[in-house]
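Missing here is one protein chain; the remaining ones are kept as they sit in the complex.
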Amino acid sequence: MSISGLVYAVRDITLDIRKGEILGIVGESGCGKSMTAKSILRLHDEKKMEYGGSILLDGEKDILKMSKKELREMRGRDISMIFQDPITTLNPLKTIGKQILEMYQLHTDISGEEAQAKVLELLDLVGIVPAQDRFRQYPFELSGGQLQRVCIAMALACRPKLLIADEPTTALDVTMQAQVLDLLKRLQRKYNSSVLLITHNFGVVAEICDRIAVMYAGQIVESGDVREIFYHPCHPYTKDLIASIPKTGQHGTQLTTIPGMPPRLNQDIVGCPYAPRCTKVCDRCRTEAPPLKNAGETHEYLCFLEPDNSREVSA
Amino acid sequence: MSEPLIKVDHLKKYFPVAKTKGKFVKAVDDVTFEVQRGEIIGIVGESGCGKSTMGRCLMKLIDITDGSLYFDGQDITHFTKKEMDAIRSKMQMIFQNPFSSFNPRHTIGKSLMDVARHYGQTKEEAEKKIHELVEEIGLDQVVLRRRPSELSGGQLQRLAIARALVAGPEFILADEAVSALDVSVQAQILNMLIDLRDKYNLTMVFISHELTVVEHISDHVIVMYLGAVVEKGTSEELFYNPMHPYTRALLAAKPKETPDDEVNHELLTGDIPSAMSIPEGCRFCTRCPQCIPGKCDTEVPELRHISGDHYAACHLIKT
Partner (left out) sequence: MKKDKTVNYGKFFTAPVIISLAVLIIIIGSVIFADLIAPYDPNALDMKNMLKDPSSLHWLGTDKVGRDIFSRLLFGGRTSLLSALGVVGISVIIGVPVGLLSGYYGGKLDTLLMRICDIIVSFPALLLAFVFVAAFGRSLTNAILALGIVYIPMLAKLTRSLMLIEKNKTYVEAAHSIGYSNRRIIFLEIFPNCISTILVQLTLDIGYAVLDMAAMSFLGLGVQPPTSDWGFMLEENRAFLTTHPLTAIVPGLVIILIVVALNIFTDGVQAYLDPSQRALPSVTKFKRKLGITRD
């Protein structure tokens, strides 16, 4: 059977990332969170993909309407990205210093010496010391955690307005994860840049995010301030997801599970995509798309349930 | 206490380093522990700490360099493949990546059937057993006609558990069995493992790098660092009263569970040293915030008894 028709990886998403905040997108695999992130940089092969809607940078420039040249200039300078696997992200044949240096050569006019000084400063900042020696090392000589820090240095070289981090710590050990998250937060504060953090790990979100958007089946089902979402989740999916995480001090207890599987992306969705798995489903959910509701100033969710009768303290 | 199902005694596994003679990667270096019947033991540690190699030694998938391994009172350290056949059905394994742990060519039904037949069950017995197990793991019988590429990770991991149970094992080794899964699926698998343990009185070794998962499922926990056990104890003792600086650092590095969690992030600096050049003295001394120069970097700390089943290998612990 061939895959027929359109595959909607991302359906009608509205998202704004404010200056100087860390926004986390959480969701399970296949929910479209990476698609969303890559779409912002238009990293998809446009022969295979079509975009609709608009992505505004600074509230004016539409990334979807940019020419190839504008796009190239924008990438790395205004918006940059770090990926899950630092080992394959970096070019194995070039020294790490040279790879960071290239960022300056591409996007700025500063002289070689100046750029080199900046690279050393940057390496020092991300804790790749002694910077002088590390500058000349090749990626294989560094560990995964160190490489991810190099990637962060590279991404932040041109002080981008937005840094997109796609599962930046998933491939790392806990101790390395803590280091990388700490660094990310510190640098974000220092440069006052915005960060879009994609992850499936609620712990990572709790650790550094200011706001969260929860994705399911290509839609954002709930978004809001990190504390709001953690302590007063309104969408049943968010609640179930948070409840299914094993927590300290609950040895051997039954964890909440979500029955069934997320819908396939090429399926037509009628009504709420979560309806087949939802415990609080009603007839309306299966036929009508749920409305976007407010549960507080910054807190929005996509469900028929009222915030009050679903508002209970979990966690 | 009754006789343990598995006893690991000063187990060592060294891999020779290609090209350099006489140099070894000490993947597992002098590890001793016991697994009592019906309990779940968690092994935690960062990547490269030797926990997976440890698991492979337990399953006798690789040869053991030194030390001994007892299964059900029998010394199986030097069992040949043939001799292992007799007890293989009692020890089964679940792997990290559900997508590749089934032969992509065979239907799931064939894979399960092959296993049952291999352990000498008749066709009817096997069919009945597989039918029951598929029901038990909450899947439709249709999955038996599917190939791995047609199923989701969660379904496949459940079937991997079913495959492990077909043989009617006493012991199951789960190597990062939930690490590749989404949280909601992970919860299903964890619940299922605990239920099955109770139902079949299984003994399990659960290898994982995720601390909360290990704490959730295990009765006893072993913390490994660079091939050696640095601390072991009951799940409660270990997570609420960690003694070894490495265990403490691991717990501190764990991300918060909610945004307002008070977590004291004592960040570890540096990386795990290479297993080819293990530091002198205490293996952790290069990264330890409480390292005592002159002692920690020269003397190897032995496992010291703290209380009950709780042991830690650190010079700071006074016995």
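Order of writing sets the labels: A and B. Residues in every chain begin at 1.
As a working rule, a residue touches a chain if its C-beta (ideal position, glycine included) is under 8 Å from a C-beta of that chain, and two chains touch if they have at least 3 such contacts.
Remember, it's a predicted structure, so these values are computed and weren't measured experimentally.
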{"item": "Which residue of B:T53, B:T77 or B:S101 touches the chain not shown here", "value": "B:S101"}
{"item": "Residue in contact with the excluded chain [from B:M59, B:A252 or B:L267]", "value": "B:M59"}
{"item": "Contact partner of the left-out chain, one of B:K12, B:H118 or B:R248", "value": "B:H118"}
{"item": "Residues belonging to chain B that touch the chain removed from view", "value": "59, 61, 81, 84-85, 88-89, 92-93, 95-97, 100-106, 115, 118, 145, 147, 149, 160, 163, 167"}
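The rule is short, and it goes like this: only the chains that are shown with their structure count from here on.
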{"item": "Gap in Å, rounded to a whole number, between the CA centres of chain B and chain A", "value": "31"}
{"item": "Chain A contact footprint on chain B (complex, rising order)", "value": "46-47, 152-154, 182-188, 190-191, 194, 209-213, 215-217, 235-236, 239, 249-250, 252-261, 265, 267-269, 271-272"}
{"item": "For the chain A and chain B complex, residues of the former touching the latter", "value": "28-29, 143, 145-146, 173-179, 181-182, 200-204, 206-207, 226-227, 230-231, 240-241, 244-248, 250-258, 261, 315"}
